[in-house]
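So that we are looking at the same thing, I have put the structure below in structure tokens.
Of the protein chains in this complex, one is absent; all others appear in place.
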Amino acid sequence: MIDQILTASVLASAIRLATPYIFAGLGETFGQRSGVLNLGVDGIMLMGAFAAFYTVFTTQSLLLGVLAALLVGLLLGLATAFVSVTLKAEQGISGIGFYLFGLGMSELLYQKLIGTPKSVTGFPPLAIPGLSDIEFLGIGQIFFRHNLLVYLAFALVPISAFILNRTTFGLKIRAVGQNPEAADAMGVNVARVRYMTVMLGGLMAGLAGASLSIALLNVFQQNLTSGLGFIAVALVYFGRWRPVGVLLGALLFSFVNALQLQASVIAPNIPSEFAVMAPYAITIIALVFASKQTEKPTALTKPFERGE
Amino acid sequence: QAQDAVFRVAAVAPSATNDLAFSQSMYDALLAIQKEMGEDQFQFVFQDGTFIVDDAAVALREWASSGEYDLVIAHGSQYGAILEELAPEFPDVSFAWGTDQNTFGLDNVYAYTAASNEGGFLNGAMAALMTKTGVIGVVGPIEVGDAKLYVDGFVAGAKAAKPDVTVNVTYIQSFSDVPLATEAAKTHIANGADILTGTAQMVVGAIAVAKEEGALWFGTQSSQAELAAEAGVQFQVYKWEVVLRDIIANIKAGKLGGEAYVITLANGGLVMEKGLR
Amino acid sequence: MRGIVKRFPGVLAVNHVDFDVQASEIHALLGENGAGKSTLMKMLYGLYHPDEGRIILDGNEVRIHSPHDAIQRGIGMIHQHFMLVPSLTVAENIALGMRSTRGLILDLDVVSRRVQELSEQYNLRVDPQTPIWQLAVGEQQRVEIIRALYRGASLLILDEPTAVLTPQEVDDLFRVLRQMTADGHALIFISHKLHEVLAISHRITVLRDGQKVGTIPTGEATRVKLAEMMVGRPVVLEYDRPPVERGPERLRLVSVSARSDRGDLGLKEVSLSVHAGEILGIAGVSGNGQRELAQVIAGLRPVTSGSIELDGRDVTGALPTTLIGLGLCYIPEERMVDGVIKEFTVAENFVLQDHGRANYTRAGIFLNFGAITRACRQAIRAYEIKTPGTDVPVKTLSGGNIQKLILARELTRSPQVIVAAQPTRGVDIGATEYIHRRLLEQRSQGAAILLISEDLDEIMALSDRIGVMYEGRMVGIIPRASADVNTVGAMMAGATLEQL
Partner (left out) sequence: MNFRPSAVTLVFFKTFANSLLNAWPLLLAIAAAAAAASLLLLALNANPIQAFSSMLQGAFGTTNATAETLVKAIPVLFVAIGICVAFRGGVVNIGGEGQMIAGAVAGVTAALTLGPIITFGPLLIALCLVCGFLAGALYGGLAGFLKAYFNVNEILSTIMLNQVAVQMMNFLLNGPLLDPAELGTNHIPKTARIVQWAELPRLSLSLGDNFELFTRTRLHFGLVLGIILAIVIYVLLWRTTIGYRIRAVGQNERASRYAGINVRRQIVLAMFLAGGIAGLAGVVQVLGLQYRLQTDGSPTGFTGNAGFNGIVAALFGGLNPLGAIPASVVFGGLLVGAQKMQRDLGVSAALITAINGLIVVFVVSSQYYIRQRARRRLAAPTSPAAAAAERPAAAAALEQQA
């Protein structure tokens, strides 16, 4: 039984599923660490997904596709930053607004520019020479036969951690998120830092979208993400605003999801409702047993303005 | 109803008119009718993407009370409850809804459904004969209605043609979750399936998987031949025009409802179309 | 600075003020709470922008747009409310906003080394690796100073830097400041403590209600004169403590220990007892367990061992509610965080503990705003609290007045036992004088008062007995009579009675 459930392909599937959550989650982490909650991630992902898909659909160039997604993500990130940093809008609402915009706009463009479901040839699996042949525990299959974006997502985890903890920019991010007044008094331009993190978040969300439409699914349809971006935001809380935490959250969630899909094949008598609910329930339960103390950015969702 | 010669229809559907599935099947049918009768004879408005049941209620009520439409269609079994409340309030407006066979004993309500199990049976049988690995994967939305009918038919067909064939069925509990449906398809492949089928609009990703993995695809509701390309074998396509023609004729003859229709292979409401395969 | 004006909604914070400071000079800025000292300085540091007036730096007029701008121009500021990021380490706080020697990569090791050097050079002990939240206020103060030194500010503004320091720490600071002036730095020094100002400054400027009352050379200044300039009326600086005979024991701690936020034992087997009608003063360098002591008594921090008694009743580990019910009142150290809810109105804050009491409610659950407002108005009058009304958010009041409000709230509950932590920190003379009178009044009425303060003058002025804490232990408790600044000072440095 267990060997039927815990096959290498299930683990490989977990890795695949985790990819968009990691991209979006890491991006959101930067924003939240600097004190900006971006609830519009899902909308940006959808726009990024479409941009990438349409570009590849018309030009067959995966590189251009990724660039298109990045560009769209960057622009929407800029808009988000402008609204929540400069206009100091209530971040909860504006995020939902951007989500709705992305949801509608991506479908609209899809209807006008493509019309009916089409598929593209996305990033092909890229077997890492040598490593991908490791038979032991199926390691090769689990880790080293994925497409480029999957590898990129996992590579971005340590990079993000490094940026946050080892660079001047990261230091500013942490300071701005914890005590903007102090950061401001030390000559850090709070607005500038937040613009950068939110735009970075947009960039990553766009990438997350691309990873769906031109790497994992290779199709586009309205609401392609179906709320995936909101889960990504939740996973940022799960990961306690640390890149590695986000990674663990994404892996746990995706692993359970892969498991339940496998279970539906080998144990058809489990009510599928419960199977589908499992990832959500287990993520909560996991957090109940996880370490207690959190270091939430104290300035999260609080716009900064001088006493003046 | 409307005094002029033009026959006017208003329809509401849960998903997009280009979903290659349920909503598109009705949209295409209305277009077909319009072609037959001509724009000057037949016009229709179509509100798609109305998965929020109450929004459909608003639309239906407005159309009914406007008195401008000869036929008001609620295309989605989730709309039945609304119609049951609404229709009695507008006895001289003709309604049609599906997929279901229940007219609520009202003589201004038509019901229509598809015997999608028939095409499912054919698809299943054919798939069973074609599979090399002896494993077939099915990706379904929620285990009800048209979807369940098709899937059950498919399984029955497969078993009938080849009793020892394995048919793995996964219901992902959503009509719209493309990523999950796609991963479900990949899971089937990983478990040895070399033939996939599925129903509802979220299967587009699964079709792409079939293509990439060199598996075969059987479809239903609308023709997915173009998307499935060389992976597509056979599609059960709904031709609601068959039902609509009768209903329109009845209404013109003054009969506003009270009948339930089933599209079948026999009456030409269901058509099996070949894929590029 | 010439003809500077700054308006805030409803307040004319700074009103046509001229102010200047020269190199190697210490220019003191005096004024009651809300006089406009901080605001004036924040304009010099680019945090606020003057509505009118000009700022001239090294002979040419400048516009200072942002702190970054000020920093670039060699202006540094140590803020009244520290500008440190609690979750970051000392080194990280100092590196913040500075250019790294490794470009984009942090160079914390370099920073740490430089910090070590500075802290030796000026003998300011700090560990670069500790996160700020683990530091006592006094230590945080040092971090602020080191950061200013690190940034090599040629003009340094110190906004009430001594408010949280002990005599020793103040002396250290003054040594540093003199050293800095010797190196040619120009310093602006804000304080409420006249003797400090007299001790350290070359010139003194006094503000009142946003206006400049005058500038005088320190040579010509006396405490009395300065006090009158600030308050606008003569003030009493020494008060007599009427003899009150010692009543029964009210509060007793028996070898109480508790953990600090750091997780180590911050309070080690402290025993003490306070009787009705007496003030037990607790002196000590900040961060030696005073905070933990106050919090365990108030029921806000769990006791790891030992026992606490109120009027002979064991209340170890009791909930704050219970203690409040038993007539314990606590004037918290961090008044803005613990003492009030900034966004709540004056009236709402006035009933923070008592909102459920019968006389403030109807039918058990409905707040009786009539009664609450009446009581609050009374307190405002009785305690001379300056506020536009009872229904304005507390955050619009000045620090001194917020403290008065807390005092009013606590004392009107006719407490049996009062724990007062730093009751006059950052409060101007007028208010300080007032608060001291009130505490003595309570003493005469038979309350048992535990006065925790890092202001030795305050301890000396009010206490009947004085306890000194060092590294979480009670070094000793001595009667006021046999206590002088030197003994207590020595004890604060860890010397036990035996050694003395």
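We just call them A, B and C in the order they show up, numbering each chain from 1.
The rule is simple: contacts are C-beta pairs under 8 Å (C-beta built on N, C-alpha and C of every residue); 3 or more make two chains touch, one makes a residue touch a chain.
None of these values were measured; they are calculated from a predicted model.
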> Omitted chain: which shown chains does it touch?
Replying inline: A, B, C
> Which of C:152, C:214, C:247 or C:302 sits in contact with the chain that's absent?
Replying inline: C:214
> Looking at C:32, C:278 or C:348, which makes contact with the chain not pictured?
Replying inline: C:348
>> Going by the contact rule already stated, which one of C:128, C:306, C:339 or C:489 would touch the omitted chain in the full complex?
In response: C:339
>> From the list B:42, B:175 or B:240, pick the residue that touches the absent chain.
In response: B:175
> Can you list where subunit A touches the absent chain?
Replying inline: 43, 83, 87-90, 92-94, 96-105, 107-108, 111-112, 222, 230-231, 233-235, 237-238, 271, 273-274, 276-277, 280-281, 283-284, 287-288, 292-294, 296, 303
>> Which parts of subunit C face the unshown chain closely enough to count as touching?
In response: 5, 7-12, 15-16, 52, 208-209, 211-214, 225, 228-229, 232, 298, 300, 319-321, 323-324, 330, 332, 337-344, 348, 352-353, 355-356, 361-363, 365-370
> On subunit B, what residues meet the omitted chain?
Replying inline: 14, 16, 45-55, 57-59, 61-62, 65, 76-78, 80-81, 84-85, 89, 100, 141-145, 148-149, 173-176
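In the analysis below, only the chains that are shown with their structure count from here on.
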> In terms of CA centres, which chain lies closest to the overall middle?
Replying inline: A
> In whole angstrom, what separates the CA-based centres of subunit A and subunit B?
Replying inline: 34
>> Rounded to a whole Å, what is the gap between the Cα centroids of subunit A and subunit C?
In response: 45
> Measuring from the mean C-alpha position of subunit B to the mean C-alpha position of subunit C, what distance in angstrom results?
Replying inline: 74
> What are the residue numbers in subunit B that touch two or more other chains?
Replying inline: none
>> Multi-chain contacts only, two chains or more: what residues does subunit C have there?
In response: none
>> Under the definition above, what is the set of subunit A residues touching subunit B in their complex?
In response: 7, 9-10, 13, 16-17, 20, 107, 111, 115-119, 212, 216-219, 221-226, 228, 257-258, 261-262, 264-266, 268, 272-273, 276
>> Per the contact definition, I'd like the list of subunit B residues that touch subunit A in the complex.
In response: 16, 18-20, 49, 137, 143, 168-174, 176-180, 182-184, 186-188, 190-191, 201-202, 204-205, 207-208, 211-212, 224, 226-227
>> For the complex, give me every residue of subunit A touching subunit C.
In response: 166-172, 174-175, 178-179, 181-189, 295, 306-308
